[in-house]
Structures are given as structure tokens and as C-alpha cells.
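Notes for the one structure printed next.
For this depiction, one protein chain was excluded, whereas all remaining protein chains were kept in their positions.
Should a chain be cited, it is by its letter among A, B and C, assigned in written order, with residues numbered from 1 in that chain.
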Amino acid sequence: MALDLLLESIATGLLIGGFYAALSVGLTISFGLIDIANVAHPAFIILGAYFALALSQTFGIDPIIAGLLLVAPFYVIGNALYLFYSNTFERRGESSLAGLVLFFGLLILLEVGMATQFGVGLKALYSAYGSVAVSFGPLLLPLRFVYSFVAGVAAVIALELFLSRTFRGRAIRAVAQDAQAVSLMGAKPETIRLIAMGVSIATAGLAGGLVLAVGPISPYQDRLLIGRVFAVVVLGGSGSVVGALLGGIVLGISENIATIYLGAGWSLAVSAVILLLVLALRPSGILRR
Amino acid sequence: MFVQVSRRRAVSRTVAVVAVIVILVVAGGGYYYYTTSYVPATTTPIKIGVVIQESGFLALAGVPGLTAINIWANDTNAAGGISGHKVQIIAYDDASDTSKVPALIQKLISVDNVDYLVTLGTVDTAAAMPVASQSGKILLGLFGTNANAGINYNKFFQAAPIGPDPNYDQVRGYFELAASINPKPQTVAFVAVQNDFGQQCSIGGAKAAAVGGFRIVDNETYPPTQTDFTSLMQKVKSTNPDIAFICSYPSDSVGIVQASKGVNFTPKLMGGGMIGPQFTALEAALGKSLQGIVTFAYWVPEPTLNFPGVNSFILRYEAVANASGAAAFDPLGYLYPPYSYAAMQMLTQAIQGCNCFGNNDQLGTYIHGHTFTTIGGNMTFAASGEWSYSRVLWIQYQNIAGASVSAFSGPGHQVIVWPAAYKSGNLVYPFAGWSG
Amino acid sequence: MKRNLAPMYLLVSLAFGAILPVFYKQPYFYFASYIVLQYVALSVAWNLLGGYGGYLNFGTSAFFGVGAYVSAYLFNSLGIPEVIAILAAGAVSALFGVLIGYSSLRLRGVYFAIATLAATTLVQSIVLNTPALGSAVGLYIRFPAAPAIYGNLIELLFVAMFGISVVSIGLSYWIENSWIGRGLMALRDDEQAAETLGVPTFRLKLYANVLSGFLMGVVGSLYPLYIGYIEPYSIFDLGISFNVFVMTFIGGIGTWQGPIIGALVLGSIQQAASVTVTSQYNLAVVAAAMLVFGIFSPGGLKGIFSRLFGKRSTGTVN
Partner (left out) sequence: MASNQSVLSIENLQAGYGGVRVLHGVSMTVKERSVTVLLGTNGNGKSTLLKCLAGLVTPDAGSAKLSDDGAGVELAGMHPYEIVEAGVSLVPDGRRLFPLLTVEENLLMGAFKKSARKRHKENLKSMGELFPVLRERKGQLAGTLSGGEQQMLAIARALMSNPKLLLIDEPSLGLAPIVITKLMSTIKELRDKYGLTILMTEQNLPQAAKIADWGYIMVHGKIVFAGDAQQIHDNELVRRYYLVG
């Protein structure tokens, strides 16, 4: 029985890890690759969740599909965000930390905006698979997390391919290392960052669909996500999207194992300790590049 | 040398700047005090000062609460006010940030010169208590558990019908209900969220379990940020309890129901102090999964709770909720609004009955000594300011047809199974398992 | 000879703070100002490591919270006198600073920031799981008797917080102009270069973190008396840490005046917005103010003040 429980917790932890990766992978790109500490990223995720809710209710589509539909408009939102940021902060040559003021202000504005537009209460979507678990050998896996795991892993793979196989993707990774050298390759660093921020926020659109698929949403829910998404990004090694997946899985599994052996009340403490240990032993994350 | 001169000038200039700012703030405060404390003497309105969560996490309770208060103010003024005094609501948003509460309460007291104070929730009410108690003004607390435990302020009154021993009274019914079943279940598993509600619920549950002779075979807590409950509920299931006792917040309630269904956790009695099913959006999201679950309520649209005026209030509340376009809050709203309104009704009746507007001590004594008839039923208060009796209801979801708002509205879906006095149907036992 | 003026300013300021409640009695002013001053002291303390050393601590609420819980526990549960509880709170918080420092100060900037966030979660979790500290239920604070000198507790708390702020500012001014501050600024600009020049970088960072932690702990230790009831979510709120960062930044990071100006301005706006814009839009007003200050004041408000007063920058001391 105990072994079953352990396996179960590892398996669901893995699934949750895929979900965490989907929430964090956009931040890996903005924070890890182009040095924009976008603390408002979770607020964009919740915004995506509200849009996904509207789409789902209007067209009767699955929230994850709705999240996919949001990728394109959120890409544009990301572009706009970058233009605003670069014109107000980056061009002045200030450190990315100066931008934190901007993004924190934006976070509050987004929260208030969502609260007034969509209401302060909880919103949820009825989904046929909401409380379904599928058997996998002796294990029972929550279907909504199976789906979000698949979507999260697919997003990570797509991004990894984009970043390693395309000219623009490689340029995004290169711009983090040496922006001036990138300009010597014939690429405009601002354009590369514009693309990167678009991609980053585009993932928030998808992640919003997943958040809606997984549970109820509320306008101030982003605060619950901030700590976790930054932890995932740092655990994985900032700038590595595969690392974000690993970081998410480490977090998901450790939280679940803590639940089994120490009680869920300690799960956050355990993940904080793991984060601190990883930082102490391998400061650049699990996947050192 | 030059550098030192420059530095000294920097010091003096900065001190000057700081001094100017301090003077401005002081002067501003004084001016504000002067302008707002001037009130024409003849038509003194009754001012109700409210510090409430219009934004932040607790806005989902604060906004419905404030809406109900405003409906009361409109009703009262339309009827000519209280003993000829119009009522005026002065409400500040504390943004669910407790550190803002003492200053806002103090502003209401000493600048806005309100007559009575209202707060919502345990944490904010407890933070308001020291300031409010020093002022000696009546403080109405909406929905907090044990918020008066620190100070025992004798002019504090709690709106929710929890009872004189809040932790225990909040959950006692669930265990009495369980004890009444034949054969009596023996073991119980606790699952409680790590926040003030969850832990107080759990403490009360432990006492009630001891009184009822139940053995606690598992006692789980989880943080409010818990993502998924599958592992947790598997663990709980593995202890094989006769009944489950869950103290959860709205989002978690959904996750727990979903996970319990997923792992097919079927204790004989499923439920507990769950907040969440009372919210329409979550009822609709869970649909038939709620069938058979037992949870608490303060008011439900069952015939046994047809207090005078409550139905018309609910209709007006729904109208406001719908008119707010964005469906800013819960359209059915049975959890917070009726008792927020009822507490204000109680205040109206107390001021009228006591005929002591302006004398808080007298009014406090009057409230303690009288019974008030409200849309939430008869209110009487214990010394602690809690209701002198408990009227926490335990309801079971029955006859849920599907996942829509209409599947839950109206009587017959949230059947009162405890206490006997308000019973509107029989408990379906044992828990039939998960459908839909 | 000219240096000696600083202590005088300090004493005059302290005296001003101590005498004010004798003449001005509006309690709302003291309740609101207390929170503003609390942010002044926290921002000044934060600036010691974050501004001079460039190591951003996002665990301000952890230090603040450790102070609050230690004093609440000592004062409330053990009945230890307030003054001792406050100093003990500062000491424990400083010790916490040593722990954080030893474990995390070798990390590069961003990673240090994340480590402090994780440390906050850890401390919060420990409190949540410790019944003696009230777990999630919280601790109700025994209401101390009204003080003899001032009419009521809030005036005394105001004076105390005013004093803590002034002393913090004095310390910060002294550090900025001492070898510690110069060393920190050197390592902020180029840590490796500073190291090779013989600046004991790690030791300096640790000093700054411990002193900063001590001050934050002392600030936190008064908070239970102010609020009357503490529980882990409002105490270890990430919002406190963010506020302190934003205030310091828009005031002018890395200067002793910056955090004072930033906390006074933004703190006052926060207090004022909550009573003038009586709806959820009050937060939007605050956020908009943050954006405006952040966007239009490079170098912080301190830079604007300097320009307005037409003086040479104090930052260019060689």
C-alpha cells in the first residue's frame, strides 16, 4: 500500500510538473534569456484564463483548445509589452531590475482590471474530465493533469525546437549571451527581444487555458503562482526550457512526496529547501549549460 | 574640503525636504480633520464606517458583504431612515491588506466621526478590534471566527449565526449528524487548509469528534496554494475512515471533490466545513459530483428558512448582482449577503428600540439584552458578541440534475439535514459514491 | 568640524518625533504615519545591502516577520517586557540574517533574490506548522497598558517607529560614508575587481545583511502591538517585500536619501489613496503612481529633488 502511494505521488507529481513547466516556461524566456524580470507573468496567465473562459463559454470549446487559440493574440500583447518596456526602461540603459517597478505596477493594474471586468468572485468551467482519473497500471492519474502535462510538455518541446532549430530562436538564446555580437550577425537585438517577449507572453495564453482546465480562477490568483514560477525557472537553470520542465517536475514530485511522508502542510517548506539546496550546490540550476 | 561642503548642503537640503513633507502631511491631516468633522447639526445622519475587502483575495467575500450593506442603506433611507436619521455608509477598501485596517478604522472614528463600525473576516476584524475597542464604538463583524478572542470587546457583535463557542459550534452539527446514524461510524479523517478558517474548523472538529466519540485516523493539513489533491486524497483513502471531515476554501473544495472522485474515495459521510460549494460558479463547475456531499450553510432557499423578508432581499440582491453586468459577484449569493443585511437590520432595530443614538454603551447593553427579528431569523448575542445559539445548517446536495446554475437554484437541491428544527429532508446515507 | 552636524540633525529629528504627539493629537495621523514610517525604516534597512551592495533581498517580510513573531511570542506568551522583546526580536532577525547570508550571499544577484524568496516561504511554512506560534490561527496580542508619557499606545508606537527610522537613517548615512559603504559600492560595481583590490566582499555583504536584518526585525517587533493580531499570511506577505523594493527604487536606490523619499512619497500615496479613492481602484491609483515615478524619474525621486534644489550630486564623492 505504501509503495502504491509513493508511486502514485511520483506519477501525479510528474504530471503536475508538466503543468508547472507550462506556467513557467514563458518566464524562462523573458527572465532567463532576455533578462526581463516580468513579475507580472502570472497575471498574464490569469488574464489568459479569463479569456479562455470567455472563449470556452462562447464557442463551447475545451479550455486547453481555447488556450491554444490565445497564443497568437498573446504574442501580440507580448510585443506591445516589450515596446512599452524598452521605450521606458531598457533604452535608458537601466538594469532589468528597474523594470521590476514597471512590472509590479502592471501586475496590480492587471489584477484590478480583471477584478472590475470579470468580477472578484471565483469562476470555473464545468469540464467533463474535471474529476475523472484514468488508471495507468496500479495508478490513478487525474485526467485534467494528464492533459495539462501533455500540453506543457508539448509547449516545452515546441519551444526547445524553436530555440535550437530556427534562426530567430537561436538569436534569442544568443542575445542573452552577447547582444552586441548578435547585432554583428545582422540581427537587431531589439527585434529579437521583441520576438522573445511575444513568445513568452504567448505561453501565458496557453497556460491560462491550462489553469482554467485545472481549477477555478479568480483575479488575484496570480499571487499564488509567483513564488512557484520563479522557483521552477531557477531550479531548471534560467534560460533553459527543458530545465523548466525538469524544475517543474522536481517541484511537483517533491511536493507530493512531502505530502505523503510529512503532510501536505510541509510541502512548500520542502520545495523551498530544495530550491535553497540547489542554489547552494548548483547555483545555475539543475541543467547547467 | 569642497566635498564636505557639498555633503553638508546635501544633508541640510534633504532635511529641509523631509521637514516640508512632514509639515504637508500634518497640515493635510489637520485640514482633512477640519473639513470632514463639520456636520450640520440639524439632520445628523447615522454614519456607518465600513472597512472591507473590495480588492485582493478576500474581495469575493467583501464585495457581496458591502453590496448587502448598501442595499440595507438604500432600503432604510427609502423608508425615511432610522428614527428620522438618514444612514450614510462610509466604506474603505483595505485591499485584503491587514496592515491597512487600524489606520482606516481610526480614520473612520476620529476623522469621519462615524457612529458604528463594520468589518469582515477574522483577520481584519481582529486587527480592527484594538482600535475599535478603545473608541468604544459598536463593531459589527461579518463572518469571522473567534475574532474577539484577543480582547473580548463587549461591544462587538458577530453577524454569522455560528454560536457562542465559534470553533466548536461551527462544525458540531456535522459530527452530531454522523453520530445519529445507525450503525454509528467510528473513524474520521480530517483534511484542513492552513488558514485561519481551516485551522479553527479543524480545532472545533477535534473537540466535536471527542464529544461524539469518533477516532481521528488521519489529520491532514495542506497549504492554500496546493495544486492537486490526488496524492493527498489517496493517502486519506488509505486510512479507510468511516467519514471524512474536510475544512477547505473555495478553490481547494473543488480540487478535493475532483480528486476524491478521481481516486474513488467513498467514506460513508463525505463533506465537512467546506467553503466553496456555496458559490454558484463552483456548484456549476462540479455539477453532479456534489451529489451527496454534506456541507455547512448559513441560509439556503429551503421552506424551513423562510424568514420574513429574506426572499425579497435575495431577489433584490440578485437584481443588483445581475445589473453589475460583469457578474461581479455571486448571483445567488446565499453565503455572505443575507447575514450582512441581517446584522444591519439588527442595528436598526437596536437603535430604534434603545432610542439611544449616540450612546454606544447603552446601545451595546441593549443589544446584549434583546432579541432581533431579521431576515436571518432571530438574533440574540452571547457575552462574546457571538450569537447566543448556533444556527449553522448542514445541507446535503440532492437531486442535482446537471452542471448549470438552474440545477442548484430554488429549494430541493441543498436539503437541510441538520438541525432537526430546520430539517427539510432526510440524509441520504451512506454516501452513494460519485456520479456525473 | 563640519561632520559633527550629522549627530545634531539626528538629535533634533528625534526630539521632533518625541515632542510631536504632545502638540498634535489626531490619532489617525499616527496610525497612518506609523505604517509610512515603518516603510521608511524598512526601506532604509533594505538599502544597506540592496542599494549599496546591489544584492536584492526579496525576503524583507521574512526578517520583518521573524521580528514580529519573536516579539509577539516573548511578550505575549512568556510575558517578557516589550523593550527586551524588541531587542531580542532584532537579535533573532540578525541571526536569521547571518543564516541567509552564509547560505546565499555567495550567489550572484538574481539568485540571491530568489533565495531570499525561498527563505520567506520556508519561515512562513515553519510558522504555519508550529502550534506554539499559533500556526495558521495566529496570535492575539495582549494589549499593553497605556503608556505614562503619551496618552495612548499609538502615540508611543509612533514615537518609537520615528526613532527607529531616524536611527536607521543615521546608520545608513554613516555607512554610506564609511569604508563599509565604499566597499559595498565597489563590490556592487564590480565584485571581482573589488575582491582583487582587497575588499573583503563576503564579510561586507554579511555585515550589511545582518545589520539590515536587525533593523527589519526591530521594525517588525513593534508591529504586533500595532495590529493586535498576527497570522502568517499578512506577516510574511510578499507585498511588503515588493513595496520596500519599489519605494527604494523610485526614491533613488543606493543613496541614503532615496529610500526615505521613496517610502514617504509612495507610502503616503498608499495611505491617502485608500481613504480618498474608496473603491478597489485605490490600488490602481497606487500602481499608476508607481509606473509614473518609475518611468519618469531615472535615478529616482532623489534625482528630481536634487535637480529642483539645484545642488551638486552627493554621489560623486571620491
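Just so it is clear, a residue touches a chain if its C-beta (ideal position, glycine included) is under 8 Å from a C-beta of that chain, and two chains touch if they have at least 3 such contacts.
All figures in this text were calculated on a predicted structure; none of them were measured in a lab.
Novice: Of the chains that are displayed, which are in contact with the missing one across the whole complex?
Specialist: Missing chain, whole complex, touching shown chains: A.
Novice: With the missing chain put back, which residues of subunit A would touch it? List them for me.
Specialist: On the side of subunit A, residues 164, 167, 170-171, 173-174, 177-178, 180-188, 289 touch the unshown chain.
What we mean here is this: only the chains that are shown with their structure count from here on.
Novice: Any idea how many Å lie between the Cα centroids of subunit B and subunit C?
Specialist: Roughly 33 Å, centre to centre.
Novice: Two or more other chains in contact with one residue: find those residues in subunit B.
Specialist: 54-55, 59, 194, 221, 223
Novice: Where in subunit A do residues touch two or more other chains at once?
Specialist: In subunit A, 111-112, 115-116, 120, 223, 265, 268 touch at least two other chains.
Novice: What residues on subunit A touch subunit C, complex-wise?
Specialist: That would be residues 37, 39, 88-89, 92, 94, 97-98, 100-102, 104-109, 111-113, 115-116, 120, 223, 226-227, 230-231, 234, 238, 265-266, 268-269, 271-273, 275-276, 279-280, 283 of subunit A.
Novice: Across the complex, what residues on subunit A touch subunit B?
Specialist: 1, 5, 8-9, 12-13, 15-16, 19-20, 111-112, 115-127, 130-133, 140-145, 214-216, 218-221, 223-224, 228, 252, 255-256, 259-260, 263-265, 267-268
Novice: In their shared complex, at which residues does subunit C touch subunit A?
Specialist: These residues of subunit C touch subunit A: 56, 103-104, 107-108, 110-111, 114-115, 117-119, 121-122, 124-126, 128-129, 238, 242, 245-246, 249-250, 280-281, 283-284, 286-288, 290-291, 293-295, 298.
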